[in-house]
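First, the structure itself, so that you have it in front of you.
Every protein chain of the complex appears in place save one, which is left out.
Should a chain be cited, it is by its letter among A, B, C, D and E, assigned in written order, with residues numbered from 1 in that chain.
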Amino acid sequence: MEYIIIVISAIFVNNIVLSQFLGVCPFLGVSNKVQTSMGMAGAVTFVMTIATIVTYMLQNFILVPLGIGYMQTVAFILVIAALVQMVEIILKKVSPSLYQALGIFLPLITTNCAVLGVALLAVQKDLPLMQSVVFAIANAIGFGFALVTFAGIREALDLVDIPKPMRGAPIALLTAGILALAFMGFAGIV
Amino acid sequence: MSSVVLYTVLMLSALGVISAVVLYFVAQKFKVYEDPRIDEVEAILPGANCGGCGYPGCRGFAEAFVKADDISTLFCPVGGNETMGNAAKVLGKEAAAVDPMVAVVRCAGTPEHRAKTNAYDGAKSCRVASSLYSGDTGCQFGCLGLGDCVDVCNFDAIYIDEVTGLPVVDQDKCTACGACVKACPKFIIELRKKGPKGKRIFVSCVNKDKGGVAKRSCSVACIGCGKCVKTCPHDAITLENNLAYIDFNKCKLCRKCVEVCPTTAIWEVHFPARKPKVEDETAQPVSEN
Amino acid sequence: MAKESTFSNMTLTLLVITLLSSAVLGFVYELTKEPIRKAQEAKINTAISNVLPEFDNQPSAEATEVQYDGGTLVFYNATKGGEKVGTAVKTFSNNGFGGLIELMVGFNADGTIHGIDVVSHKETPGLGDKMETSKSGFSVQFQGVNPEDFKIRVKKDGGDVDAITASTISSRAYCDAVQRAYNALKEGGK
Amino acid sequence: MSQLSNFTKGFLRENPVFVLLLGMCPTLGTTTSAINGMGMGLATTFVLAMSNVVISLIAGLIPAKVRIPSFIVVIAAFVTVIDLAMAGFLPALHSQLGLFIPLIVVNCIVLGRAEAFASKNGVLPSLIDGLGMGLGFTFALTLLGATRELLGSGAIFGFKFISGDGILVFVLAPGAFFALGFLILIMNKLAKKQS
Amino acid sequence: MLKTFSIGGVHPPENKISAGSQIVVLPLPKQVSIPIAQHIGAPANAVVTKGDKVKVGQLIAQSNGFVSANIHSSVSGTVASIDPVMDSTGYKRPAITITVEGDEWDETIDRSTDLKEECNLTAEEIIAKVGQAGIVGMGGATFPSQVKLSVPKGKKAEVLIINGVECEPYLTSDHRVMLEKGHELMIGIQILKKALRVDTALIGIENNKPDAISHLSQVATKYSGIEVHALKVQYPQGGEKQLIKALINREVPSGALPIEVGAVVHNVGTAVAVYEAVQKSKPLFERVVTVTGKHLATPSNFLVRIGTPISEVIAAAGGVPENTGKIVNGGPMMGKALSSIDSPVTKGTSGLIAFPAEEAKRKVAQACVRCGKCVSVCPMGLEPYLLNRLSQKKMFERMEHEHVLDCIECGSCSFECPANLPLLDYIRLGKAEVGKIVRARKA
Partner (left out) sequence: MNKLLAVSPSPHVHSGESVNKLMFNVVLALLPALAVSIYYFGLGAFVVTAIAVVSCLAFEFLIQKYLLKVTPSISDGSALVTGLLLAFNLPSNLPWWIIVIGALVAIGIGKMSFGGLGNNPFNPALVGRVFLLISFPVQMTSWPLPIESRAHYMDALTGATPLALVKEGLKGGQTMSAISEHIPNNMQLLMGSMGGSLGEIAAIALLIGFAWLLFKKVITWHIPVSIFVTIFAFTGILWLIDPAHNADPFFHLLTGGVMLGAIFMATDYVTSPMNPKGMWIFGIGIGALTVIIRVWGAYPEGVSFAILIMNAFVPLINTLVKPKRFGEEVKKNG
């Protein structure tokens, strides 16, 4: 039950992008094509899960015992940055097409609030390891879910004639707003 | 110094070192070389992604440019000579200057000169119309006036004149990207040398019918009489399929051909007005600035 | 621009940077430790003084924690001139719209409520957050009432409390927290 | 580029929020009121300016492969500084902004400017760039915060203009997207008019 | 329940106003212009020159390749010119113009009207004769018939399907042929069966032609292996894929030919032409043309010599009324609007329809409301609204992905669209573009 609540809450009720406002830059930036958004969702899921595990260890086995909890931000981000860069280097070699598609956003996963945000939230909520992992995965799914849906809409919008001044950021934000509006319907479920 | 500070320093330094070590080995293992100059060249390019260079987007051109041994065949029409010069500098090379070009519409069949023979009622697209039939006038080569060329121009450089129904190119905005040339199903638009101060001479007609047929369908059509060919002192004009064509590399802008053309099919633009003949000007609405 | 990456210069650079940063941070941490603790204390103290009549002791210094209903309540006794003037109870409810709500409920020595302050909550701005004293007069209705003869339940549930419009859930949770504080106080006999 | 235009570009022409669409999370997440937006903006400005300075100093010494980790450690250090300082001296604002303070470290603008500007320029231009960008960011956040506060609760900086409630969505998540969408629209129009 | 195809389809008002008019032989014109490209495939090579005397049925242009067709003179007289003439495609293309002098037929042609039942030729001989006679599909596609009869190696024809559907509104030429040339049709079918080495032929006729169904059913009893099937009225049942689905419930796979499912489809007019070619040595130089229109004086069915100016055919039906806004060569769903009524009748001209001005103009297009009606009527299961947008946005790769090449250009989508969008205009364009890309890839 714990797990179900965590999952539903993370995906629908407190969707990381649409209601928590984490990871909005890639949400707006990598959502032009369903294909790429799926790649991005995958990459984020991967990084987010690993990052949460690693930061969990870091927090509970190093920072807390040493009494230096205030170093969270610095320590976490350093680990995440290194991790992402590693993924980037590996991906460039293993799947150049995916690397091409994700373009500048791979390095920007580092600067994706979602990854650090989820790691921090998991620690803040004091979740045990397994729940942290589930929390991370659920949030990543929530991110991917919002991203892919949004990309679907944007792809469809490519085929219609959006008024000139609305093109680009404004229409993307409005669409995201309506999506967030719709997601408010999930309020109170957990 | 309290223990907190000590632990802090130890912890972070350890993390730092571990990160560096891990990154080093991963980087070694998965090494991919990408020429950093590609990014630099791409940054110099205008980013219009218009395809005018013949490559899929600016990045494609940048890659080709960096890899090419001989860059003289590569040219970004939008950026022009200045951009090419800068891009060449990245590679430490010189870019050869290319004469500026401009899109030229080779049809002068206004409703006045070229009567309608039927009323087109399909989708407003030259390509649709031309895949259906030869057009709504007697001339089956001429401009359909439905503006496919206008739609593809990324630079707002071309529009349809309401009176003549023909496209007009704004030579200041046109980057000679060639998108309109490709879009026109009637092959009416051509990229020609812009010419000194925009002065250029060309045959504003693509009608390949025999003289009589051509003349009947459009009063300003090239009838293939060959007078211009004979007149041209520089051998710049050729006649093929009843249609004269002026090679802009050979043309010296002497304007002799213009005078002899019996149907005013040869156009001169951006020349000072001739004294005696005034009606020429009215026949040449393209002289937009 | 950037230098070639070799093993030694990579490691060394990161080492130096982390070393310096951490040293600086450790120093800053030492500097701000005291103010942060003071700020946190001040927050509790303000809450206490908001909900109790005048006192002259340091209630926060003599807090007692009680496990109750699966959570922690904190009792702060206030005295003036050695005379007990009342007890502030930091109480909670998990039934808020956004989950946890923490209140500081001040009881006079005779058991009547003197005042209530919100310590923390995650209710919706514009709806549930009207429980904050600064945002609406909702809490005023509790002042001076005795929970013995004032039913701390919203009117919908047969109580005496006027709920915040369109925020019955928050109001219920608020009542729940207050009731809990009162029950604990009674049982604890303090 | 003159230092002045270096400073002012962040406001309109290269405004990180309205034009570059960077740092969207704090932009949307903290602007429930003008004061919160401004607080967030200023905190970011501090980090931006300081890290720009430091990075412009050390950039030449850093090997490519550890560039991002190095920069980020520097940035994170300043973020922790401001985090601690705010917790100590501005506890109310600190608790309002919550998670978004540590998240300054991943704000794309900060790393973005470090990469794009500070690592290639001298100390003074970097400082000015950081300040300019930061203030541009602050400007955007304050404007957005004010808009949302006005529409959502009829107040600006806490001063009530309209009695009663406003249009509640604007203090909630969807309203953030709507308000930013329309502000960008207006900014685009203004920028176009200017040029 | 009557048989029909499974996906999509529309039912436009039938308007078969000329159904009751017997086929009338049109008087000889003064001059004919016979285009050398009247069929799918390579244009024929003219074998006469200016000034040559020709007879009716004389070969004047030679088939030029495997997919091409012979062309014969439809009149006797003198070749006046071989010049481009505006034909019904709307382009000026080479045509042999002949000034009519008398009506002298080639001697080899059997002009008698008596039926000739027996045919002792082998399959190969039949196919060769069909080829010599220049027969092309009379159902509108004008695909050279001998090519269709030459079943490729490895494939086997199982059934011959005769297309008597005439699903297009207004047109009645096939209807009249079935009524008036029933016996010739049956013999033609037997010949085709022989050529294809199949035992069964199915004639599909829509239920709005009950007289043709009963007449042919009755005639068919005299011949073995010919069945007549009544079909529910549903456009585009005449499309060969739809007809095959309706009659034998097999679906021709995407990109494949009917032979893939063992079927060969021929039009009734084609079968009659085959009869005439094989039994009477008469090449294809005349055909039945419906001339119709709601405001026309006498909607009729004429037997017309190929090359006759369309204006003369219409004149025979009472002339073009004052308020005519559009003249269509073929049916209203698939036919081509004429830009000049002086263009000649060709082998593919099944009908000429004059529309009054008020019906001629298209209505103003509105925004696509994504009602999905185009999707639900598309007989190929495509998504016209999407193809339309993709074509306008030049997203041809995705169009290929969305099976645009399957589109049979039936026009059901444009017909049904409540927003009056010119869907097929753009789909056709995209289809051509995708076709080019696909061919370039194969090359």
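Keep this in mind: a contact is a pair of C-beta atoms (placed from the backbone, for glycine too) under 8 Å apart; a residue touches a chain by one contact, two chains touch by 3 or more.
Not measured: the values here are computed from a predicted model.
> Among the chains present, which touch the one that was left out?
Within the full complex, the chain not displayed touches A, B, C, D, E.
> Using the document's definition of touch, tell me which of B:86, B:117 or B:154 contacts the absent chain.
Final answer for the missing-chain contact: B:117.
> From the list E:38, E:97, E:267 or E:339, which touches the chain that is not on show?
Reading the full complex, the residue touching the unseen chain is E:339.
> Among B:42, B:136, B:190 or B:209, exactly one should touch the missing chain; which is it?
Spelled out, the listed residue whose C-beta touches the missing chain is B:136.
> Considering the whole complex, which of E:69, E:147, E:328 or E:387 touches the chain not shown?
Of the listed residues, the one touching the omitted chain is E:328.
> Which of these touches the unseen chain: E:23, E:133, E:213 or E:261?
Of the listed residues, the one touching the omitted chain is E:261.
> Using the document's contact rule, name the residues of chain A that touch the chain not shown here.
Missing-chain contacts on chain A: residues 34, 148-150, 152-153, 155-157, 160-163, 166, 170-171, 174-175, 177-179, 181-189.
> Name, in rising order, the residues on chain D that touch the hidden chain in the full complex.
165, 167-170, 172, 174, 178
> Touching the hidden chain in the full complex, which residues of chain B are there? Just list them.
Given the touch definition above, chain B has residues 116-123, 128, 132-133, 136 touching the missing chain.
The rule we apply is simple: only the chains that are shown with their structure count from here on.
> Could you tell me which pair, B-E or A-D, is linked by more C-beta pairs in contact?
Higher contact count goes to A-D.
> What chain lies farthest away from chain C once each centre is taken as the mean of the Cα atoms?
Centre of mass proxy via C-alpha means gives E as farthest from chain C.
> Averaging only over C-alpha atoms, locate the centres of chain A and chain B and give their separation in whole Å.
44
> Taking each chain's centre as its mean C-alpha position, how far apart are chain C and chain D in Å?
Computed from C-alpha means, the inter-chain centre distance equals 30 Å.
> Taking each chain's centre as the mean of its CA atoms, how far is chain D from chain E in angstrom?
70
> Got the chain A residues that touch at least 2 other chains?
Residue numbers touching two or more other chains: 70-71, 74, 78, 81-82, 85.
> Touching pairs of chains, all of them, please.
By the stated definition, chains touch in these pairs: A-B, A-C, A-D, A-E, B-C, B-D, B-E, C-D.
> Of all residues in chain B, which touch chain E in the complex?
So the residues of chain B touching chain E come out as 117-118, 121-123, 125, 127-128, 131-134, 136, 140.
> Per the contact definition, I'd like the list of chain D residues that touch chain B in the complex.
65-66, 69, 73
> Of all residues in chain C, which touch chain A in the complex?
18, 21-22, 25, 29, 97, 169
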